[in-house]
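Only one protein chain is missing; all other protein chains are in place.
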Amino acid sequence: MLRYLAVRAFRAAVTIALVVTFAFVVLRMSGDPAILIMGPEVPPEALAAFRRAWGLDQPIWVQYVRYFGAILNGDLGMSMRDNRPAIEMVAERIPATLALTVPALVLKLAVGIPLGVWAALHQGTGFDRAVMVAAVFGFAIPSFVLALVLVLVFSVDLGWLPSGGQGTVAHMILPVLTLGLGGAAALARFTRSAMLEVLGRPYIRTASAKGLPWAAVVRGHALPNAAIPTVTLVGFLVGSLIAGAVVVESVFSWPGVGRMLVVAVASRDLAIVQCILLLVAATMVTSNLVVDVLYGVLDPRLRHGARAAA
Amino acid sequence: MAAPLVRIEGLTVAFDGAPAVRGVDLAVHPGEAVGIVGESGSGKSVTWLAALRLLPAKAAVAGRVLLDGRDLLALPLPEVEAVRGGRIGMIFQDPASALNPVLRIRRQLGEVLARHRGLSGAAIAAEARRLLDLVGIPDAARRLDSYPHEMSGGQNQRVMIAMAIAGQPDLLVADEPTTALDVTIQAQILDLLAALRRELGMALVLISHDLGVVAETCDRVAVMYAGRVVEMGPAEPLFDAPRHPYTRGLLDALPTLDAAERLVAIPGVVPDPRAMPPGCAFAPRCAHAAPVCLGAEPALRATLPGRWSACARPDLDLAAPPPRPPATPAPAAEAVA
Partner (left out) sequence: MTAPALDLRAVARAYGGGRTLFGARPVVRAVDGVTLALPQGRTLGIVGESGSGKSTLGRLALGLETPDAGHVTAFGAPMPAPGTPAWRALRRRMQMVFQDPLGALDRRIPVADQVAEPLAIHGIGAPAERRARALDALAAVGLSAAQGGRYPHELSGGQRQRVVIARALITDPDVLVCDEPVSALDVSIQAQVVNLLIDLKAARGLAMVFISHDLRVVRQIADRVAVMYLGRIVEEGAAEAVLRDPRHPYTRALVSAAPAPGRHRRERVILSGEPPNPAARPAGCAFHPRCPVAVARCRSEAPALEPAPDGHATACHRVTPAAERAA
């Protein structure tokens, strides 16, 4: 088990390092940062001073090592617009984003998994078909369309809920619904097919042949096996807690990380963009690591590695 | 003869309108070993899955399955669940997939003991160890903590057998228990089943496509074809002198180790359940088919004491195999499909 964890932690670290490198390469390739930031009309002496100050006159590999070292020390650079540490500014926005994505995640899990399990257990019934039709809709509609529809209905027509901004719980309802419904649909579909696959397995028949009541077969034998593939998708949903709200935050003018990213890209605030990129990568990689660990917990065949039974 | 333990009467099963079992009558007496022989699609496994109501809901099942005078097909489900794993244990073909991959043997075995024997805690552990010893798993105490993938196919099948006898059943239904196993392991498992039957005095239903396996293990044999029993009787005389042309055909199609003679294949394929031929279902493939075979489907009738056959021509002489067929393959030999 320890080796399993060590292997996966090592892989996660490698992935983060690759993302850091990728961010460096992309930022350097998107143009000369000095000209981008100082502007094209600045006198050459000022440009040279800028380059000296930021180490841009050094060979590229020296820059890379310094950049990497700075990141290892938690230094993600300064925002050019506000001249404050980028990480500080991004960190300020995280609670706002989580205030949307965490309730949305709960909504996805609380609605998607039970619906999927229930639909699988009642395969072919009207309930199953209704869930699947709803899931296809929820899955297929882009979140900005869903957001606009919700705004039209609940804000413009009915006037029940605000169409944007923050402050009260009422402000949260539409963005959370927008985020949650699509994920719940995807999760319901996925859970249903994982469950159907498991219910067709011979060991389910064995459990019934042992005289266990159906509820015990489902609880004790089907769910633990269906959980294994479902965990992948849940891990992905958890991993998108930070990054998944870009569109929705923009539509509802919600001051979270996603909206910040859009603004930063538009104003070429590269340190902010890079900081958010790393943050997103880190959450993704971490949730992947957690999923891998959970796999090991849920599936003894993985825990024991590739060793085959004799 | 004592009253039967289980009596199946007029059992029919259909999936989406396609008949899989078309009227099976069969009795299993206490302590006897009955073999159910047939090829794929003969309904031999479906018969017993239906009897224990283990088929999916889309299967249309009719008839009666009597255990102690109670009809399992009519009982409330909880009472049938008490019979499964209790009075009647069941094991399946591929032990590697018939065991739950994410649960330890202790749990999978223990839940039968909790369900049918009312044991708990240390009593479960002790009895589970005893059962694993009984089915010949070395180092039983340690094996309780194993997962199925850590054990070989033969050991997994022993665990399946331990689970099936944990509820102290009067009848063990073994559905192709050795098909997925290597030849030398097959022999071990058959030996184990025979020994357990002797020790525990339980009846055994052995479902197999392998005539040899059934011949060596069973007292009585029922041969199934296209959803019906076509011949039934004591194993030795049935295989020595079959009364139904299909049984004869199966025996002749079997290669032997004694001589490299040309095999006598049964021409054609089993009929499509949605398009059954008129009369006897075997008639299109039967070397002895006559006009009488195309009338009503022949019923299973007593021919000799204890022997039953469903053939419209009960007086056929089937003692010798038919003459060897010519060496060139007839084109479109399976055109009846």
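Letters A and B mark the chains as written, and numbering starts fresh at 1 in each.
To be clear about the criterion, a contact is a pair of C-beta atoms (placed from the backbone, for glycine too) under 8 Å apart; a residue touches a chain by one contact, two chains touch by 3 or more.
Predicted model only: the values in this text are computed from it and were never measured.
Novice: Determine which one of B:Arg107, B:His209 or B:His288 touches the chain that has been left out.
Specialist: Final answer for the missing-chain contact: B:His209.
Novice: Identify the residue among B:Val80, B:Val264 or B:Ala283 that touches the chain left out of the display.
Specialist: Looking across B:Val80, B:Val264 or B:Ala283, the contact with the absent chain belongs to B:Val264.
Novice: What residues on chain B make contact with the chain left out of this view?
Specialist: The list for chain B reads 39-40, 152, 154-155, 182-188, 190-191, 209-216, 236, 239-240, 249-251, 253-258, 260-267, 269-270, 327-335, 337.
Here, only the chains that are shown with their structure count from here on.
Novice: Report the inter-centroid distance (CA atoms only) between chain A and chain B in whole Å.
Specialist: Centres of chain A and chain B (C-alpha means) sit 52 Å apart.
Novice: For the complex, give me every residue of chain B touching chain A.
Specialist: 49, 52, 54, 77-78, 81-86, 89-90, 92-94, 97-104, 111-112, 115-116, 147, 149-152, 160, 163-164, 167
Novice: Enumerate the contact residues on chain A facing chain B in the complex.
Specialist: Per the touch definition, chain A meets chain B at residues 201-203, 205-214, 216, 220-221, 224-225, 228, 298-301, 304, 308-310.
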